[in-house]
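Note that this complex is displayed minus one protein chain, with the remaining chains in position.
To keep things simple, chains are lettered A, B and C as they appear, and every chain counts its residues starting from 1.
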Amino acid sequence: MTVIGIGLIRMRNLFAVVMLSGIYSLLAAFLYVIMDAVDVAFTEAAVGAGIATVLMLATLALTGTQEKPSRHTNLLSIAIVTVTGAALVYGTLDMPEYGDPDAPIHHHVVPRYMNDSAHEVGPPNVVTSVLASYRGFDTLGEVTVIFTAAVGVIALIGRIRRRRSLNHDARLNERWADTMSSKPVLRVLTKLIIPLIMLFALYVQFHGDYGPGGGFQAGVIFASALILYGLIFGIDTARRAVPEWMTRLGLALGVLMYAGTGVAGLVMGGNFLNYSVLAHDHLHGQHWGIFTIELGVGITVAAAMVTIFFTFARLLPVDPNDEKRS
Amino acid sequence: MSPETAMLLAMALPLVGAAGIQLAGPWPNLREAVTLLTATATFLLVVQVLPSVAAGARPEATLFQMLPGLSIAFRVEPLGMIFALIASFLWIVTSVYSIGYMRGHHEENQTRFYTFFAVAIASALGIAFAGNMLTLFLFYEVLTVSTFPLVTHHGTEEARRSGRTYLGILLGTSICFQLFAIIWTWTLTGTLDFTDGGILEGRASALVIGVLFALYVYGIGKAALMPFHRWLPAAMVAPTPVSALLHAVAVVKAGVFTVLKVTVYVFGIDLLRTVGGSEWLQYMAAATIVIASLVAMGKDNLKARLAYSTISQLSYIVLGATLVTSWSVVGAGMHIAMHAFGKITLFFCAGAILVASHKTEISDMRGLGRAMPFTMAAFLIGSLSLIGLPPMGGLWSKWYLALGALEADKMFFVGVLMLSSLLNVAYLLPIPLRGFFAAPPEPEPAADGQDEGDHGHAPAPADGIREAPLACLIAIAITVTGSVVLFFYPDPLFDLMRQVVSPH
Amino acid sequence: MTSPHLPVLMVVLPLMSAPFCAVMRRGLPAWSLALVVTWTSFALALAVLTQVLDHGTIIYSIGDWAAPWGIEYRIDRIGAFMAVIVSGIGALSLAYSRRSIAHEIGVRRRPLFYTMFLLSLAGLLGISVTGDAFNLFVFLEISSLSSYVLISLASDRRALTAAYRYLIMGTIGATFYIIGVGLMYMMTGTLNLADLAARVPEVAGTRTILVALGFLTVGISLKLALFPLHTWLPNAYAFAPSVVTVFLASTATKVAIYVLLRILFTVFGKADVIHAQEIGDVLMVLALLAMFVASLVAIFQDNVKRLLAFSSLAQVGYMILGVSMATATGISAGIIHLFNHAIMKGALFMAVGCVFMRTGSVRVEAFAGLGRAMPVTMAAFVVGGLSLIGVPATVGFISKWTLIQAALETGAWPLAVLILLSSLLAIVYVWKVVEVAYFQPLPSYRGDVREAPLSMVLPMWFLAGCSIYFGIDAATTLGIARDAAAALLGNGP
Partner (left out) sequence: MSVDWGLFNYWIVVILMMAGFYVVIAQGNLVKKIVGLNIFQVSVFVFYISMGKVEGGSAPILSDAVTLYSNPLPHVLILTAIVVGVATTALGLALVVRIRDAYGSVEEDEIDRYEQEQED
């Protein structure tokens, strides 16, 4: 990983930089698995290595792949980075050692999650319990953040170059059609794979209680199915299958489902986001609550990823000449 | 009406008037009627307060709590009473004069002029009635800001530059020194109320008191103590009624009034005298008196000369305050009134001359007395009052100031006062005298046109000059009478000032 | 209104209405919804403030999970006060926004604008009331991301680079914050602010905690634009849509300062870091630099929005200066200036927005003749300007008074002198604009400039009126600020 980090600084070919950053994310995901953070690894692989890399590539396609050499020296930056790094290393000196089971973080707050979540919340996956219930409000915030980003992307680049877009989209499709007709195997394979991916997404969605997974990962996987569809069959075709209003509605719906569950708890006599009061006994309540909010998360995340990807993809130039003209 | 109500109404009425003036803007006659009516009513309200104050009562009122423990509060004591009477009375006179001047001079934006004038008067009354230093400072700054549009009335490049000087010096000194001193006082004593005998007794070392006093005196830029006097000549670009407002009615008087008030009610004359923190300021004041007089002699522009005369006269009052004896403070207080009537007369005359003859330079005014005898006579009387000759009111204040210097055992300042009177004679009297006795500079229209080239810039030939509009003359007549009356009846003024220095 | 759920509703209401706005196709319904919601939030915030003033700190456990296991809202005086400032400015700028947005943003993007606005509001409110360090980060990001979008919605292309720069700097700030929180968590095992406060003294001497404090401070200083970490701010304010500038200038940096107060005093209060670790001295020097450098730079600006943005940097300096003294009066000076500056800068930026609407420019030259052409707007500008200078009877005076008093109380009279000197600079830059407005004639090609519409003038004058009213009657606001300061120092009610 260190090698990649250094390589990133030196490299001027942005395409390679982005690929390296994707690999970096994958490596990080691998590390997470080693360090028992399977949920996180799952997410990092899907998001950091997957979505983020795709987005960066799309951007590169729009902006050019070669970095120009910088003229000014970076002594100041080096100084800042050195000082910051040194401060951090200095700070590590009093830290508990890596993996030390006696570290304070393992003895305050967390024991209750480990010991009581099974009968307080239910799911054996403690990450899910904490994420969805104990710290459910953070997750609501998280969904809001992704909602913000998606709406922000629409607001920013949703409608630029509209004058050219008709012509543009048509040509884009032509090109895809040309490419794809020559690769029938790929097309057939894709058609087979996509339903499988979607099924897997649903599994991850509803299996989050017991194993790694949950709304967020499921949403990303679901979105990647649609993105794949778009890549193989053309953005326009995919857009016809999943029109903009649908994704936009999905974006809103997920957030509302989540917050609505919170309000329901409030109406039923608990505090905001108290699921225990949703059903006759608290375990069922927690179960239903978590189920609904995870579904909300999944919907918003899937819609957001699709929105972001398609919004970027719509801008992709058909051929190099097109790019020069812009 | 209780004196408290009268006091509050007196401050509120000019503001109401300002709104009325703004509304009546499109109809000049109505607008000016509103002005005059408000001014008269305000004066009458202020007079309502007088008897109880003269009898020793101190009407009080508290409005808002501006900061915890610090309210906007009012309390009328004799010094403030004097200032309020002068300001509100002269407002009437100035309004009468303004009507003549502004119309005669075809000024623009007259509505704005009358509106801000009324606001300025309201803040002057606020200063007069302020019950603590915070309230005073509040109205002090409101006065600065509300007079800014008046100073820059013409909106020319020159007016802008002067406005910048005006605002820069007044806001700068008040924020940098005065506010600093006020907050310092507050942290030292925990109060800012004006109290007989001062509030600083036993709260600060001699050094601190000296520094604080200097901060106050220089922080009150409106008192125009050198070197913070530049704003006053700069403000001369304003129309003449504004100059009258600045010099006689509100602004500079607010300055010296504040100096006196701080001396008497924040420090207490006894404390200041024992500590001796004000001694070097006496010399600064004396220097200002002399230097400003000398500068005045060199000015050919009439308004500029009068401006420097004002700077010099203001330092009489600052000197009176810094001498911190009973007599000097009495003299200083009385000089506020005496100088007000004298100087406003002179400015009215200068404005009348400008309206009637379009002359601004003294050297052009030779022989003007023949065309404008009334104006020039009034100018003479005003000058005599400033010089301090009988039968004008100016005599008394100088008299008590000199007494105060003797009481402090400082002959030097008696000398300064004498010297200054001589200088006054030198720079003021030649104007009316030459006006009456010298030959007019322009050749008769019948004469050959040889000199015309020299006077191409003088817009009006001498023979076309008549007296100024009637409204101007009425105003001048009132202030001249005032100067004379104050010679014969200074007692009420004197009694009020006695209450200030010996409250019990 | 005494429902126990007010605190959470205040935040969740704008958050939940944002998705509704997002699916709308037109600006007007979105605006109407947002208007109702922001004003409701404002009312809720006021109710919460009254409740806090009457009954003390409110603790609300979200999901009924007691802290530190769950996330709690812990609202004391300063938090409630912040919520009132944020929601109040939000409500007013939303009322102001309709015409301004109609003028500056294309019809298709308007619902999205209101979506972002509501999210930003929800984020800032969430920060003000939360009692959890990580939840604070999440809401910080909600407000930040939406601010980036809001800024970049402007038509000027420089808004894009400004937003980008803000995004980079803001994310670095947030990441620093998260590193700090991580280190704190590592040493204490908790994320709850109150719990942290209780557990920090045990480990206060360790190098890890020291570094954590450093990272938290630097990260937040980036967000609050403390000199020299301010470089993102001037352009972001200058080129954002008028309403966005009003809202962000009056709330975003203020909330960041609030977070700094929380960290320095609530979390590290018992460890007394501000004295022990010289953080106070460093902050003081930076604050003074900000006051002078930014004011000087402001004088030379030709773009009035940029000018005011630099003035904001200087004003942030005043706030931090008060905080750095770490005395009751000093902190209350910082807090009261948060409120006061929000009011006056809100009024000023609203006035500039009106000018932009009518003249299409915010250059100083564009103000020529507006004293006559737009008298109401310019009068509000003058009131705001006088307040910046600190003329009495305006809120600026109250702030300055308290700050100087704080300086004198600690015996630091040179500091008092510097504060006064720096406010002279404010005279110069404010008057530069005022002079042009009143002394230069309206250019002939702008003959048709009219007064701004009523819907913009009213909120503007509401703020201008507030800056006069609270300048005369500051007992209430200053009282709250003092109690809040006392509470932060651990000896309050």
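Operating definition for what follows: a contact is a pair of C-beta atoms (placed from the backbone, for glycine too) under 8 Å apart; a residue touches a chain by one contact, two chains touch by 3 or more.
Bear in mind that the values here come from a model prediction, so they are computed numbers and not experimental data.
*Asks:* Would you list the chains present here that the left-out chain is in contact with?
*Replies:* A, C
*Asks:* Among the options A:L55, A:I194, A:L249 or A:M268, which residue touches the chain absent from this view?
*Replies:* Counting the whole complex, the residue in contact with the absent chain is A:L55.
*Asks:* For the chain not shown, which residue from C:L15, C:A30 or C:L145 touches it across the whole complex?
*Replies:* C:L145
*Asks:* Going by the contact rule already stated, which one of C:Y60, C:F117 or C:F134 would touch the omitted chain in the full complex?
*Replies:* C:F134
*Asks:* For the full complex, which residue in A:L131, A:L226, A:V242 or A:A303 touches the chain that was left out?
*Replies:* Residue touching the absent chain, from the options given: A:L131.
*Asks:* By the contact definition given up top, give the residues of chain A that touch the hidden chain.
*Replies:* Contacting residues on chain A, toward the hidden partner: 1-2, 5-6, 8-9, 14, 17-18, 21, 24-25, 28, 31-32, 35-40, 43-44, 47-48, 51-52, 55-56, 58-60, 62-64, 67-68, 70-72, 74, 77-78, 80-82, 84-85, 88-89, 92-93, 95, 97-101, 103, 105-106, 109-110, 113-114, 117-118, 124-127, 130-131, 135, 138-139, 141-142, 145-146, 148-150, 152-153, 156-157, 160-161, 210-212, 216, 301, 308, 311-312, 315, 326.
*Asks:* Determine and list the chain C residues touching the chain excluded from the picture.
*Replies:* 134, 137-138, 141, 145, 148-149, 152, 157-158, 160-161, 163-164, 167-168, 171-172, 175, 178-179, 182, 185-186, 191, 361, 363
We adopt the following convention: only the chains that are shown with their structure count from here on.
*Asks:* From chain B, which chain is the farthest off, judged by mean CA positions?
*Replies:* If we average the C-alpha coordinates per chain, A ends up farthest from chain B.
*Asks:* Hey, which chain is the most central one here, using CA centres?
*Replies:* Checking distances from each chain centre to the full centroid gives C.
*Asks:* Taking the mean of the C-alpha atoms as each chain's centre, how many Å separate chain A from chain B?
*Replies:* 75
*Asks:* Among the residues of chain B, pick out those that touch two or more other chains and give their numbers.
*Replies:* If we look for residues of chain B contacting two or more partner chains, we find none.
*Asks:* Going by the contact rule already set, what residues in chain A reach two or more other chains?
*Replies:* Within chain A, no residue touches at least two other chains.
*Asks:* Considering the complex alone, what residue numbers of chain A touch chain C?
*Replies:* Checking each residue of chain A against chain C gives 87-88, 90-96, 103-110, 112-113, 133-138, 140-142, 144-145, 147-149, 151-152, 154-156, 159, 248-249, 251-253, 255-256, 259-260, 262-263, 265-266, 270-276.
*Asks:* Can you tell me which positions in chain C touch chain B when the two form their complex?
*Replies:* Interface residues on the chain C side: 386, 389-393, 398, 400-402, 404-405, 408-409, 413, 416-417, 420-421, 423-424, 427, 431, 435, 438-439, 471-475, 478-479, 482.
*Asks:* In the complex formed with chain C, which residues of chain B make contact?
*Replies:* So the residues of chain B touching chain C come out as 64-68, 72, 134, 137-138, 140-142, 145, 149, 152, 155, 159-160, 163-164, 167-168, 171-172, 175-176, 179-180, 183-184, 186-187.
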